[in-house]
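The complex appears here minus one protein chain, its other protein chains still in place.
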Amino acid sequence: MNKNSSNIMALAPNTSNKRETICIFGTGDFGRALGHKMIQSGYPVVFGSRSTQKSSLIPKDAEVLSHAEAAQKAAIIIIAIQRQHYNFLTSLAEILHGKVLVDVSNNLKINQYPESNAEYLAQLVPGAKVVKAFNTVSAWALQSGTLDASRQVFVCGDDMEAKQRVMDIVRALGLTPLDQGSLLAAQEIENYPLQLFPMWKFPILLSLCLTAFFFFYCLIRDVIYSYVYDNKDFSFFIAISIPNRICPILALILLALVYLPGVLAAIIQLYRGTKYRRFPDWLDKWMLCRKQLGLVALAFASLHVLYTLVIPIRFFVRWRMNSQIISQALNNKTEPLNNTYAWLSDSYLALGILGFFLFVLLGITSLPSVSNNVNWREFRFVQSKLGYLTLILCTAHTLVYGGNRFLSPSSYRWYLPNAYMVSLIVPCIVLVVKFVLIFPCLDKPLTRIRQGWERNPQYSEQSNYIINKSAV
Amino acid sequence: MNKNSSNIMALAPNTSNKRETICIFGTGDFGRALGHKMIQSGYPVVFGSRSTQKSSLIPKDAEVLSHAEAAQKAAIIIIAIQRQHYNFLTSLAEILHGKVLVDVSNNLKINQYPESNAEYLAQLVPGAKVVKAFNTVSAWALQSGTLDASRQVFVCGDDMEAKQRVMDIVRALGLTPLDQGSLLAAQEIENYPLQLFPMWKFPILLSLCLTAFFFFYCLIRDVIYSYVYDNKDFSFFIAISIPNRICPILALILLALVYLPGVLAAIIQLYRGTKYRRFPDWLDKWMLCRKQLGLVALAFASLHVLYTLVIPIRFFVRWRMNSQIISQALNNKTEPLNNTYAWLSDSYLALGILGFFLFVLLGITSLPSVSNNVNWREFRFVQSKLGYLTLILCTAHTLVYGGNRFLSPSSYRWYLPNAYMVSLIVPCIVLVVKFVLIFPCLDKPLTRIRQGWERNPQYSEQSNYIINKSAV
Partner (left out) sequence: MNKNSSNIMALAPNTSNKRETICIFGTGDFGRALGHKMIQSGYPVVFGSRSTQKSSLIPKDAEVLSHAEAAQKAAIIIIAIQRQHYNFLTSLAEILHGKVLVDVSNNLKINQYPESNAEYLAQLVPGAKVVKAFNTVSAWALQSGTLDASRQVFVCGDDMEAKQRVMDIVRALGLTPLDQGSLLAAQEIENYPLQLFPMWKFPILLSLCLTAFFFFYCLIRDVIYSYVYDNKDFSFFIAISIPNRICPILALILLALVYLPGVLAAIIQLYRGTKYRRFPDWLDKWMLCRKQLGLVALAFASLHVLYTLVIPIRFFVRWRMNSQIISQALNNKTEPLNNTYAWLSDSYLALGILGFFLFVLLGITSLPSVSNNVNWREFRFVQSKLGYLTLILCTAHTLVYGGNRFLSPSSYRWYLPNAYMVSLIVPCIVLVVKFVLIFPCLDKPLTRIRQGWERNPQYSEQSNYIINKSAV
């Protein structure tokens, strides 16, 4: 059911008395929040606590009993205690036998313990059916009812029936259960809420460094140079002109960096003559964050488009144009249309528009719901064929923009070439190498290698060893 | 499987004779449509009807028998009858014992009956296994084969195996079954197809009212004032100029209204000293439609961007610019570059671009498939940190746009300030209060309250009572 209707259900709780009793061990914030929510959804709730004295914070409809008494009242027991205190549960092993124990705990660090909390719990109480659930939901979100991101509850467990019962409770609370398989998945589920965009760190760091570098590069060339030589104050270039130089440069470089590892991988495979040796670690990691690199590149490209489109409404641009026209009018001269300039201007704009259009298409295809609806063949077609076409169009856009300025000495200030010339290095390398790799003399052996052929089978025995060692 | 391939399957039906016989009670439009579809997918279909005389509308391959005879021929019986006529089923209780009854009914109003139709059916025929399904699919869509939105079929039921069998039939018809848990979910599933954007009503109504208000405000200031005092006809401002004033104003106000309830909630919690008391109802509802408010604000911001970017190609703007240049040329005067104006113009444009860029990012993150792929920590980071940054950038954009016109008397026509000044009130309040709440003397107690601490625990006993009462 969609979010909206679930929200409505949360406001108009179902109070059917068919629900089975749930026991919650622990009266901390999360235990209480879960208890509140369950009572709202019509479940009778019993808290198990060391002190059976009822705190004022505990929902009034809930009973508070000793752990043993509470456990006897319910078939499903939610363990809302921290892992360090789990060991007292061994003393209750007899009562907990056959019951469903729901581990809701989280850790403070990724991979804090050798085994997951849920697996540890299953070892402590071998007779119980342990299910991992609810750890991705926050107590605050449960209480405030504003469950936007955290509506998904990952559930895993070895006992199918126990898992189904917990998933039904999750649904009754207005949340979406996602079956993650056996208890082996618990480690991953416990790590999940601790992450903060792990795959985005490298692309964002890289683009920040490049942005800083090109900012100072352009500042020196465009602002400081003008100030030193012409004594003109163009400091306001910092607002739009310089960002509009940096954005396309970063978009182009990052887009090229998306396709560079694929080219490197092909070279490595051709050199080694096998696909059965693992790539160096840095290349593996690079390949895994290509999607994120591409999306950061798309962000820069979008900013470039916006910055470019506001050009005609900038005060400075209007002033410069007015001055030109007035001086021309005063000098009584009209220029004929320069056809070459018209061609250059129109074609670099057209190349940019088409490149950006394909880039946005690539971005839309990388949306999870879209990429889930295409098969491997279609995905390869879009990401590889359309991706290279985008890179070619964007590189051509930059080359035509440069036009005949590449060799003109006036483009060099303090021996620094225009920033866009620097940005062309990586994409040109990628495109040239890719072009070379298309030649049959290289493409044929590469295809065979990727289908499992080896140039030197003797060698691969060792390589398998390398792969397997990394798996230990 | 994706939609495309399912469509293909629908055109090239599988006629395997392995399928089990399905019985359909009722020969109305929906029953017949479902029967057609099932026959196309290879199921033998038997209709149960009061009159066994075969109507010409019933698929030719289907048998029509009395209810009792038809029920005996199949293990799965689809009840395509209206709820009012269910009671005759009690007479068939013996034959229906152990069979799977699929309730496909819908009501005319939300929560029309105290219990859902499926639960009512389960009470009438206690020996049968009732499954709710197919109610979200329309007969017309089934028949025409154009199932775009309604490919999802919500299924719920208390008997796991019966539910699995119905889900397999759903899949065989080329639809996507979604397990919604036990029969308790039936009420929600029955309400679902009756909704029409329930969460969007308030945001859209609010924005329509604000649009009307600001439209007349701008009409008076920009068109009528000019007409009365300067006798100039600027009525064509209605097409672009006035919408381009209204859109940014509404975007800014609605964006601020997304963050206002969070600030109010913090104040209420600080004042009460506890998080265990429920917020007033209006605040609760407001918090639940923040996402929709934000998306409406984004829509207005996007329109503002489009309206702004077409400025240079408007006839009026070109005419005004030409006149200015020509009059300057005729007066033989050239103005030097005003550096302050260049700075103001470029920085308000840059702030607007960055604000809009972050706004679009927020919008993309609220797509279901994207927000399902981020955890609670990441979602909070995007929606809270990036959200406030967007609000700051957009407010700054408006402030810099105003520049030094705030105090100039020429900005006031008939004592009415420029509309954008009015729009700054709400965002400035939100930002100032949020800024105050960041101070440690307020932030620390707030954080403790949100972790479950109470300033005055005695008080909360009653508050729990309030929460629980609302759950009864």
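Going by the order they are written in, the chains are A and B; count residues from 1 in each one.
In this section, a contact is a pair of C-beta atoms (placed from the backbone, for glycine too) under 8 Å apart; a residue touches a chain by one contact, two chains touch by 3 or more.
This one's a predicted model, so the numbers in the text were calculated from it and none came from an experiment.
Q: Just to verify: which one of A:Y341, A:Y412 or A:F435 makes contact with the chain not shown?
A: A:Y341
Q: Which one touches the absent chain: B:V223, B:A251 or B:V374?
A: If we include the chain that is not displayed, B:V374 is the one touching it.
Q: Using the document's definition of touch, tell me which of A:T21, A:S235 or A:T308 contacts the absent chain.
A: Counting the whole complex, the residue in contact with the absent chain is A:T308.
Q: Using the document's contact rule, name the residues of chain A that touch the chain not shown here.
A: 2-3, 154, 160, 180-182, 184-185, 187-189, 191-192, 195, 197-199, 265, 275-276, 279, 284-285, 287-288, 290-291, 305, 308-309, 311-312, 321, 324-325, 328-329, 332, 334-335, 337-339, 341-347, 349-350, 353-354, 356-357, 360-361, 366-381, 383, 450-452, 454, 457-458, 460-461, 464-465, 467-468, 471-472
Q: Determine and list the chain B residues touching the chain excluded from the picture.
A: 1-9, 11, 13-16, 18, 28-29, 32, 36, 39-40, 56-61, 136-141, 143-146, 148-152, 164, 167-168, 171-172, 192-197, 233, 235-237, 239-241, 243, 299, 302-303, 306-307, 309-310, 312-316, 318-319, 322-323, 325-327, 329-330, 367-370, 372-375
Rule of thumb we're sticking to: only the chains that are shown with their structure count from here on.
Q: Find the geometric centre of each of chain A and chain B from their Cα atoms only, then give the gap between the two centres in Å, rounded to an integer.
A: About 24 Å separates the centre of chain A from that of chain B.
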